[in-house]
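Every protein chain except one is present and positioned as in the full complex.
Let's look at chain A:
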Amino acid sequence: MNGHSPKKSANFNTRPLKTYQNRRRKRSLEDQNFDNLFHLLPYDNKATLIVDSTLEIVKWTIEESVFNETGESLSDWELEKFAKILYDQASLEWNKPISDQQAKNLLKEARSVGRKASSLSYLWEQVFDDQAVNKYSKENKLTEGSPTKRRKSCVGNSKKSNKRLPLKNLPNNNLKSNRPDFQEVPEASKFEFSNYSENIVFGQLQGTMSDYKEDQSYHHITNGDSMPDYNVATLLNMGNTCFMNSVLYTLRFAPTFLHNLHHLLVDLSLINSKLKENKTKTSSLGRNGSAVSGSSWRSASSKDLLSIGNNDIIPKSKDQIVTEKLHALFVTMNNLETKGSPDPYQPEALLQAMRDANTLFEGNQQQDAHEFFVELLSCLRVTCDKLNEQIEQNPDLIKSPEPTAASINNNSKIWGVRRSWKKPLKKKDKSASKKNGDFENDVAGGDSEDNLSSDGNSDSVKKKFVYNFIAEDFQGVSLHRTQCLQCEEVSELKEPFLEIQVPINYRDEDSESRLDSAIFGAICVTSEKLCDQNKYFCEICMRYNEAQRTVLYEKLPNIMVLHLKRFTTSMSGVQKVNNFLPTPLEIPCFCENCNKIEKTKITPHKYQLSCVIMHLGASMASGHYIAYSRASVETYDYIECTRDIPKSYLSSSSKDLSVNILKFFKGKGLGNTLSENQNGIGLNSKKNDAHVCQSLHCCGIRCKLNLGSQSHNDDWLEFDDEKVKILSNKEFTDMLNRRHDSTNTPYLLFYSKVE
């Protein structure tokens, strides 16, 4: 902490502020360096806003005094408001540092706030319109009841609290201008500002699973239509952008996706910084260029949406910008969830980046979710390729680790770049209760090879280093086998694919005998005879002959995306095909190896439905997309992750910071053994104390859902732009099975592999 010691304020109570443990975080300059480096968030040079602890102290003081007087606690933004009022009243400028004397006066005032307040409602009256207050109170059934309830309503998670209250006497508009640039929020009320003023919390620097769980355990789950406590972050429709929102929701909940995306960007940053370092080292003029000093970080702010003015060694391509914006979006959503904010977010930056990358999305028309998905995945894949290319071109950047098992945990030796999948896989085998088999050790067509796990010679680095999580997780290999019926010669063509096109008008003879779950296997693995006018030119016979062509799947990806071809092109244009096709929750794998197994035996792996994007509408030209996802989040990949940032990148002050924070949270230490979870206080299993990848706190899903294997929650989440709903398993399957509802049709199906 810089300078101000909390001891200055008198009567500071060390009551455990458990509920605010994530809120009061100082972000020092080094922290911000760190954050910019790894999370590509802009350096916020309004340092005073963040670093000035006077404000913090003032707020604490207000809180303390109010608590002492009324026994109630205030929410963050309420405190913010009061603090601002005090500043205003003292004619102090919000963002400027103040003298000690001024500080002392402020604190005096702060202490007196509580004394003035005979009740919270009185305080409210100070600030708000009476009428509005009463209305609000009635709607939210405000009572001077338990702090929890009060807090709940104040946070306003319920739909009803979307109304904004008019304010009076609030210091004007300095607030908006001080908002960090990277988020563009609509002209909403000033209420929102408080959410951002706390700024982005980049995870507990030394977080553990128990910490994470504890965060989550704060909220209750309620089922049913309204879910006031399911604070999953939502996206606002910016005008026909449901195609984008549905895809974003889906990707967010796709297993391992967020985790991998995070590491991709971390790796890219690390390479970039390393290259910059090397550049300045070799700079002959000796000028300590812009490489490491703080000013350079500033230039890489989000203001530069394009790569103009970018100070990177390797100019950023549009694909990389899309990737970064996508990650930033997930970070924001993470923060919204952490804060428990009810407000939907507008993913404008990402949309703009996509528009820059592909003119298809320009303008405000409705777009096809599948096209967006394909484009987005393409950007990500190109970015992965770029990372590989940079590593290939600069093999000296990679320090080869010692090939021992000990190196798994020895982060400082590993550079943070992708390691062999094999090592995490071994660990994963121990956890037998894992539900989703996300780590697939098969290699897709030579895509992922890891040379770090081999011998420590730099020669080994010459072996092609290829890692591409998009290819690993989404890519499969299809096989087109053609046999000429004259000479009976077989020719095969292998093709990688990122999604499977599924024709809807499928007719087959034994449809009654076949189970619904086998439907996709039956549709996708096809065999047709090339004959009549459509004969096959055989190179051996040198003529057109009849041939048998089969399409089968050599390898099916971890995340299999099925694109239902719900459109036909005809003379009258594109028409939507609304025919019913069952959407089974579980399907047997239909890759070639599994297909050869007898029908009575079980295949070694199968697929579970994890997300669905439904299309509502009678035509493809106009309609609406709604995304569905399982109401559960897998976190095993975070626990087993060995790809963390090396410790050397953590600044020392931040360590101090974490230690200092701990002082306030008495009774809670790192890796404590007690934690509160859904079922009450219980003993953590040793696993929970395992090191958790930081990315979980950066951009992971933070809303309260079931965690891992502890419960068997079969619920589903429905994302209709900013409206989120829980559906029970039965409700969901009923909806999928509705045949009469002709125009609400599943369009994109995401199945994830289960061993």
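By our rule, a contact is a pair of C-beta atoms (placed from the backbone, for glycine too) under 8 Å apart; a residue touches a chain by one contact, two chains touch by 3 or more; residues count from 1.
FYI, contacts and distances are computed from a predicted model.
A.B. asks: So which of "Exosome complex component RRP41", "Skp1-related protein", "CDC45" or "WD repeat-containing protein 48 homolog" is the UniProt name of the chain that got left out?
C.D. replies: For the chain missing from the view, the UniProt record says "WD repeat-containing protein 48 homolog".
A.B. asks: Which of A:E69, A:D88, A:D356 or A:E546 sits in contact with the chain that's absent?
C.D. replies: Of the candidates A:E69, A:D88, A:D356 or A:E546, A:E546 is in touch with the missing chain.
A.B. asks: Could you tell which one of A:E389, A:E488 or A:E528 touches the chain left off the display?
C.D. replies: The missing chain is touched by A:E488.
A.B. asks: Just to verify: which one of A:K279, A:K494 or A:K529 makes contact with the chain not shown?
C.D. replies: A:K529
A.B. asks: Please output the residues of chain A touching the missing chain, sorted low to high.
C.D. replies: Interface residues of chain A facing the absent chain: 485, 487-488, 529, 531-533, 541-543, 546.
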